[in-house]
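Left out: one protein chain. Kept in place: all the others.
Let's look at subunit A:
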Amino acid sequence: MLRLAAKRLTAGTASFHAASPASSVAVGRRFYHERVVDHYNHPRNVGSFEKEEAGIGTGLVGAPACGDVMKLQIKVDEETGKIVDARFKTFGCGSAIASSSVATEWVKGKQMEEVLSIKNSEIAKHLSLPPVKLHCSMLAEDAIKAAVKDYESRRASANGNGKASP
């Protein structure tokens, strides 16, 4: 019986060993997820809105640890409070660019309050970001919040002045 158990054990470990080389090769190499590469090669919503345009909120954030800057702009419909368009400009690594690109895609067509609940973990999961790049998704989340905040403060000051927003 002992011999049978030993045989089973060796059979189990043999199959385990057969499986592990393949998986360890995949784990050993680090690579960008195909979504990140896609966003990098085919960026969506890159650019800026004109300075004079109304209903724009600009979020400008930076990650001092790696020297990244991220600018995310939202165009909001005054009446409905819905984000109709978004643009981004990011100087940083591929993960940072992809994170902000995803952010612009996700905010489009949503209400302003809604986008505040977009979490960096969702972005990171969507892009399969490795742990060392999680701060890039954090940066994107902060950019969204900053853009919304900027829009609201501009609207408040515009209403206060009784003039159209700058």
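Note that a residue touches a chain if its C-beta (ideal position, glycine included) is under 8 Å from a C-beta of that chain, and two chains touch if they have at least 3 such contacts; residues count from 1.
Just so it is clear, contacts and distances are computed from a predicted model.
Visitor: One chain is missing here; what is its name in UniProt, given the choices "Peptidase S26 domain-containing protein", "Cell division control protein 45 homolog", "J domain-containing protein" or "Histidine-containing phosphotransfer protein"?
Guide: UniProt lists the chain left out of the view as "J domain-containing protein".
Visitor: Using the definition of touch stated at the top, determine which of A:D38, A:E105 or A:D142 touches the missing chain.
Guide: Residue touching the absent chain, from the options given: A:D142.
Visitor: Of the residues in subunit A, which ones touch the absent chain?
Guide: Spelled out for subunit A, the touching residues are 60-69, 71, 89, 91, 134-135, 138-139, 142, 146.
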